[in-house]
Every structure is written in C-alpha cells, then in structure tokens.
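Scroll down for the structure; my scribbles are underneath it.
One chain of protein is taken out of this complex; the other chains stay put.
Up next, chain A:
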C-alpha cells in the first residue's frame, strides 16, 4: 500500500502545452518494489514532461479535438473510474489515479504488488484508495481558506516539506496535511502518550464547542404528466471543539421536531466511536414508512483539534421549499416566458437572499426584453444572455410570485456563448439560488442541552443552522427535459 509518485498539474487551456507541472514527488524505494512486484510488466514512472503530455491527452484536456483520434476517441476505450492507463513511449503506465478539480489535476501512481498482466481488479489494489485519499488531502490543503493565486503558490511551496511528514516514503501516514503543518509548528511540544495520531497539539483555553448544520436542498421540477418532480436535502454537520485534555469525549445529539423528516444515509467522521444500528441502517434506498427512525441521533466521539465534518446525511422532505413552473415558448423571433414560484407555507419566509437565474443557452445576446413581474426586480445581463430575478428577503403574503415577458436575441457568436449540450431548442431551465439562516428544512437541530462533554470545565456551546439551495432546477414544461430514473417512479 504505497504510492510511486504524485503530481499536481495546473490545467492551462490555450497555452502550448495546455498545462504545467506545479509539483511532483517520486518515491524511489517504492519504485524499486514496483520493479520487483511487476516483473516483466513493470513500466517505470516517467519524467514530468512526458507524463504531463500523456495525462492531458488521456483526460481530453488538450485543446485539439477537431479530428477523430482512435487512441482517444475509439468507442472501446471506456473509462469508468478516475483511474487511467497512460501510453508513454509505447508502454502503458497503469494505474494512474487522476482527477481535475478547480483547474488543477491531481495524479498519483499507486504501487501494485503483483504482476500487471493480466491487470488485477482495482478493488484488490490497496494503493488505489490510498492514492485517492492522498490527492483529496492535498486538494483540501490547497483550497481550504485559499483565496488567490499567491496563497496557492505559498501552499504549493509548503508541500515538499509537508510530504516529508505526511508521506515520507510513499506510504501515506495522514491525509490531513494541515495536521502535518501544525505538527511541524508544534514540534517543540512533547506529545503525551496515547494521543491520537490525528490530533495535533493540545488546546489550552476556554472550553467551547461549536456545531453548525448546513442543509443543501436540490430539486428537479418538471411540471409534467408522467414525470415526477424530485427534491432532496443533504445535510452537513460541522464541529469545532476547543477542549482541554488528551482525549476529551463528546456526544452530540441531533434532534428532529415532531413533524421533522427523518435523517437518512448518514456517514460519520472516523472519530465517531460507536453508532446506533438504527443510524447505520436508515437509508433512502428503502421505501419510507412511519416506522423510520426519527432520532435523536447520537454521535459519541473524540474530537480532532481542527474543525471537522461530524456527519453527512440526506433526507426526503415531504414538499420542496419552493414549487415553481417555467414555461418558455419560441414565437417567431422572440421567446415568451412565464414563471411562477410559490414558497411553501411551512418554510421560514426570511431569506438572506433569494434569486432566480434564467439563462438562455446557445443563443445570441439579449437585444430586447419586455416583462412584467408581480414582485422583486429583474436584472438583465445582455452579453451573457442571462436574466436574474432578484426576489429579495421575503416572499409576499400570498407566498406566490410570477414573472412573464418576451425576450429577443441577436446573432449567436461562438466565442462568447459557450455551447451547452442540454439546453438546445426549447429545453431550458431556471435555477433558484437562496439561503435561509437559522433554519433547516428537515427541522434538524443540535440541542445545546443534549451536548455532553466529558472534559474539565463546562464548555460554551454554540449552534448554527442554515439552508442553502444547490442545483435547484425548474425545467421548461413546454419542452423535453433530462430526467433521472427516479423521476419516472410515480
């Protein structure tokens, strides 16, 4: 279970190479083992230049895809995981774990402790999951709190030293690189025994526990016969525990009000020490019934030093917070649109913000607009072919608002309006963006009194909640729209 090499490559479309290797690290002792284990099927880790070229080609990130290239476009070259074989100098380097996120490509080559021909199934290669964690760890480190390029560069420059701590020989010791950084800084503190390896330093100060629940609601609304609207809540519970002692024990309980929606698909942080079987088995895969476990959901754990995600959950609330319909019709040279949005009465009518984005893809810039709205204001981004309906902090008393109008477009220019494969013809959507503070759609809350802390001193406990929209789509009901299998289950 080890990595032979790791790379960070920035994707730079439009430049001659389309990318630059920003960081790379090789592990020669692992490479030596690879040579022995792989035997005749051994392919050495290449230098950065050839690797960059082969990886960008394989990931289709080179600018040139005008012509059919068999080694890339052949129908039988099917990749179903983020693990690739790269053709370098006539040999295939496999497995290469790689993914693109925020214009950065993360890649590593896990050691396979056997011959590569025939290829062993990925599931049997222990280094694959380690490789993923390694790359996710680097990604978290680079992008946590990072705001601009110079901060990114600073963090990249810290990587060589951090990997001496977190992965000195290619076997990953801790995916949390921030821990390694803190460890370096805490080096003078003598750590007591039995301190968890995932906890750095020791907190000295006023004890406090902060819990915040963030729910994201996503939805696909069609307003169509035969296709069901779908919506889902995804919750994240984040904790920061500043407590004295080596291993303070904390138990946090999440509760639901009487009419709350049960939490499902609960995934917990590895620091959680035990789980009720009801929590483990409550799943969205099963049909809902009244007997579903509805809490309280207890999570006993020993907190790490930093802020962490205690658990994730999903939930199926009975109604979407905002129900809408969107009708768009092409009338000769213009589009006629009608939008209706209705806030459900059970939802807290106090938004931090609420907007509806109405994009028009594969068309030219907006040249003319006539509209009528019952509420809020409309902003027009002519060049981007986008309307933003700013609804504001509150829906009116009726809880229902509408917008109608006609839009005319100029000629399409390919550079400015990128091609969208989904929204062609009259297929179109509007997307809602909103945020409500101190509120969750499921009703889930962390009762301050139910938080148990086994540590010296009575901690100050603070709890926060918010609801955010995410992928909240309302499709034009007058045209075909992409559906999921779930939408067909009526």
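The rule is simple: a residue touches a chain if its C-beta (ideal position, glycine included) is under 8 Å from a C-beta of that chain, and two chains touch if they have at least 3 such contacts; residues count from 1.
Definition applied: contacts and distances are computed from a predicted model.
Colleague: The chain that is not shown, which UniProt protein name from "Dynein axonemal intermediate chain 4", "AP-5 complex subunit beta-1", "SRPRA protein" or "N-acyl-aromatic-L-amino acid amidohydrolase" does it carry?
Modeller: "AP-5 complex subunit beta-1"
Colleague: Which of A:218, A:298 or A:435 sits in contact with the chain that's absent?
Modeller: Of the listed residues, the one touching the omitted chain is A:218.
Colleague: Please pick, from A:261, A:294 or A:314, the residue that touches the omitted chain in the full complex.
Modeller: A:314
Colleague: Sort through A:42, A:57 or A:136 and give me the one touching the missing partner chain.
Modeller: With A:42, A:57 or A:136 as choices, the missing chain is touched by A:136.
Colleague: For the chain that's not shown, point to the residue among A:17, A:173, A:380 or A:437 touching it.
Modeller: Missing-chain contact among the listed residues: A:173.
Colleague: Determine and list the chain A residues touching the chain excluded from the picture.
Modeller: So the residues of chain A touching the missing chain come out as 1-2, 24-29, 31-33, 36-37, 47-49, 60, 65-66, 68, 70, 72-83, 97, 99, 101, 113-114, 120-124, 126, 128-130, 132-134, 136, 160-161, 164, 168-169, 171-176, 179, 183, 187-188, 190-191, 193-198, 216, 218, 232, 234, 236, 265-270, 272-275, 277, 279-281, 283-285, 312, 314, 414, 419, 421-422, 424, 482-486, 488-489.
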